[in-house]
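The other protein chains are all here in position, but one chain of the complex has been omitted.
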Amino acid sequence: MYSFILQRRVSYAETDRMGYLYYGHYAAYYEAARVEALRAIGIRYRDLEDRHILMPVRRMECRFLAPALYDEMVHISVRIPRLPELRMEFMYELRNEQGKLLNTAFTELVFYDAKLKKPVRAPEELVEKLRPYFTAPENTN
Amino acid sequence: MYSFILQRRVSYAETDRMGYLYYGHYAAYYEAARVEALRAIGIRYRDLEDRHILMPVRRMECRFLAPALYDEMVHISVRIPRLPELRMEFMYELRNEQGKLLNTAFTELVFYDAKLKKPVRAPEELVEKLRPYFTAPENTN
Amino acid sequence: MYSFILQRRVSYAETDRMGYLYYGHYAAYYEAARVEALRAIGIRYRDLEDRHILMPVRRMECRFLAPALYDEMVHISVRIPRLPELRMEFMYELRNEQGKLLNTAFTELVFYDAKLKKPVRAPEELVEKLRPYFTAPENTN
Partner (left out) sequence: MYSFILQRRVSYAETDRMGYLYYGHYAAYYEAARVEALRAIGIRYRDLEDRHILMPVRRMECRFLAPALYDEMVHISVRIPRLPELRMEFMYELRNEQGKLLNTAFTELVFYDAKLKKPVRAPEELVEKLRPYFTAPENTN
């Protein structure tokens, strides 16, 4: 398992008339968290796209437990539960500064080769960078 | 069951670097569809809020089956599967002009009284406007 | 001079904590107005891009006179004040349903050939479609 935490402040642009982070903007928070989680292990999503590997989102599930309010610093915890093969899963937990759980979510992405115009397996480089986080636990006992 | 269809064109603002409708913007499409579905039976969400009834989204589930492309006219079909009580459910299907299914989704909203600061039951006016769509089929046979 | 009016309702997604249309979202309203203004005379911006002519915005000036509120139907009046050559100008006036002037704006776009990677003149087809709106008045008296 690999996990990462990103902080992001709720901007005025993202609030709605209730003063809440609009429910549609969480997707951008998830995106930021997974992109930075990958950058932290040396994978730039931008580089994958330069090699014509796109990662469109196929599935998203969100639970909105409590509102994220204007100017709050939100802690987005993202977790990759298993090594990607044909799909890549990310799980998210968003908390405010007081540690209150605001939102949980799940996204599933696929790998798509824009040149071949078809789904492909996870790039080897990505799998190799992630493997150390997944092999260790399986070695125990 | 009550259902409604809204058309909405994918704008440049909503596209991303892939030329797709960004996955985070679907939530605004769902919002537009459910607001117009209610307006069509004489319920303005704005009026509910003026009486301090908010309807925050508690749950959202989306499947992205095919991309919605720039300038495409998307048909958003929204369906209210059951009469709201403590919760209100909406189901969505998005298709392009060729009828291709692009996206399916589900959202669950609750009713929250901003003055009482607690969840409440669906406003009677909303339930009454919807009831005719739900009682009729049960009378048949 | 060529002018066109588009109506667009302020969505919850676009409101901010003040209950106003967020100032950053007006740009999407201008975009929608100019794209539909061109569509009305038979020019699809999408087709220009398919022929690798992009129209990036180079300049924008906005005055925010009164807020556009949630669920208001905004009338966006867009005007092309002169035939495009190297640049294309659009002027906008946004009013609410009561006719109150909310916003005035100006944008200047250029034509950029993505294949040649350099600015180009307005496509002949676009100029020809617009010409009738500009030559007539000059012929009078």
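A, B and C label the chains in the order they appear, each numbered from 1.
In this section, a residue touches a chain if its C-beta (ideal position, glycine included) is under 8 Å from a C-beta of that chain, and two chains touch if they have at least 3 such contacts.
Just so it is clear, the model here is predicted, and its values are computed rather than measured.
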| said: Among C:Ile5, C:Val57 or C:Val120, exactly one should touch the missing chain; which is it? | reply: C:Val57
| In the complete assembly, which of A:Ala32, A:Ala66, A:Met91 or A:Val120 touches the absent chain? | A:Ala32
| query | Thinking of the whole complex, not just what is shown, which of A:Arg46, A:Arg82 or A:Arg131 touches the missing chain? | reply | A:Arg46
| request: Considering the whole complex rather than only what is displayed, give the residues of chain C touching the chain that is not shown. | output: 17-18, 20, 22-28, 31, 49, 54, 56-64, 67
| note | Residue positions on chain A contacting the omitted chain are 11-13, 27-28, 31-32, 35, 44-46, 49, 70-71
| What chain B residues would touch the chain not displayed? | 12-13, 15-17, 19, 22, 24, 70
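In the analysis below, only the chains that are shown with their structure count from here on.
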| field | Farthest chain relative to chain C (centres taken as mean CA coordinates) | value | A
| What is the distance in Å between the mean C-alpha positions of chain A and chain B? | 25
| field | Centre-of-Cα separation between chain C and chain B, whole angstrom | value | 29
| task | Hunt down the residues of chain B that sit against at least two other chains at once, touch-wise. | result | 27-28, 31, 49
